[in-house]
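Notes to accompany the following structure.
Left out: one protein chain. Kept in place: all the others.
On to subunit A.
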Amino acid sequence: MAVISYRDALNQALDEEMTRDDSVLLMGEEVAQYNGAYKVSRGLWDKYGDKRVIDTPITEEGFTGIGVGAAIAGLRPVVEWMTFNFSIQALDQIVNNAAKMRHMSGGQLKVPIVFRGANGPAEYLSSQHSQALATYYAHVPGLKVVAAATPYDAKGLLKSAIRDDNPVVMMEAELLYGIEGEVPKDEYLVPIGQADIKRPGDEVTIISFGKVVHKALDAAKQLENEGISAEVIDLRSLRPLDEEAIIKSVQKTNRCVIVDESWPVCSFGSYVSHIVAHNCFDVLDAQVELISSIDVPMPYNHTLELAVQPSVKKIVRAAKKVLYIED
């Protein structure tokens, strides 16, 4: 199997879907002539031209809404936000239009659009450019929300998202674009709504999604060195959520740590915690732990910004806590 980067996996997904279906187009800031701010769209403008790879001005609300209009009229646009931090400017178009057009038309319209870009903390960017905003989108009925942790999932999920007849928000991460992983040559799809056991284990379940899945995996490795078997569940899809996979795993391990790089208050991780508490109350041997970012805006200083975020050390400590092992 070929080993390629996360960004190239996304690029392949876009390329394949644009070849397969001429209603697919890509639009956003710098996606065309500049080849993408993070080079995800490298080469696509050369191949598909101005018509299908469209550079927009810096107007998130406007071009996101234009994507929504194109979608209800029959195209399948992929709207790239340079980062999710800027997507907040387009929140009205996503929440009020993309997510609602089907509903308020009584099912007359469908909105086959993908919103994608880098979500979550990066490095040395301070509070406006380093935020994990999964919760904002996962909150809204009418949207599907996915997050890929690996190049394999990135390609398969993006292809599924493009073929989906609903608005799909796909979260990537600046610090993931360069990671490499195996991606098959033959076409495949990763279904939306299906979690993945990234590492099987039977003493504690660590549930995560997106970039921090890698921290969860590193923590599981460290726990293994100490003789503890941790299962790592990658949700991959927040909406719809694979509750069955969560419940099944916790029923097996009886212990649960959730890792979500969002802030803790009203976060997606806290909702997963509710799902676990509600469905696994009788089998839980310990309280559920939530490792989130600390409840502050992101500082610039590197030591401080690392201290804010979930870390391997914090996850290991939480796992030991639910196992009642002294630190």
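Worth pointing out:
Following the convention adopted for this analysis, a residue touches a chain if its C-beta (ideal position, glycine included) is under 8 Å from a C-beta of that chain, and two chains touch if they have at least 3 such contacts; residues count from 1.
We take it that contacts and distances are computed from a predicted model.
Matching "Cysteine desulfurase", "Pyruvate dehydrogenase E1 component subunit alpha", "CRISPR-associated endonuclease Cas1" or "Flagellar assembly factor FliW" against the UniProt entry of the left-out chain gives the name "Pyruvate dehydrogenase E1 component subunit alpha". Listed residues A:E61, A:E180, A:D218 or A:E243: the one in touch with the omitted chain is A:E61. The residue from A:I72, A:L223 or A:L238 that touches the chain not shown here is A:I72.
Checked against the full complex, the candidates A:N11, A:N35 or A:Q93 give a single residue touching the omitted chain, namely A:Q93.
Residues of subunit A in contact with the chain left out of this view: 25, 51, 54, 56-57, 59, 61-75, 77, 92-93, 96-97, 101-112, 141-142, 144, 165-166.
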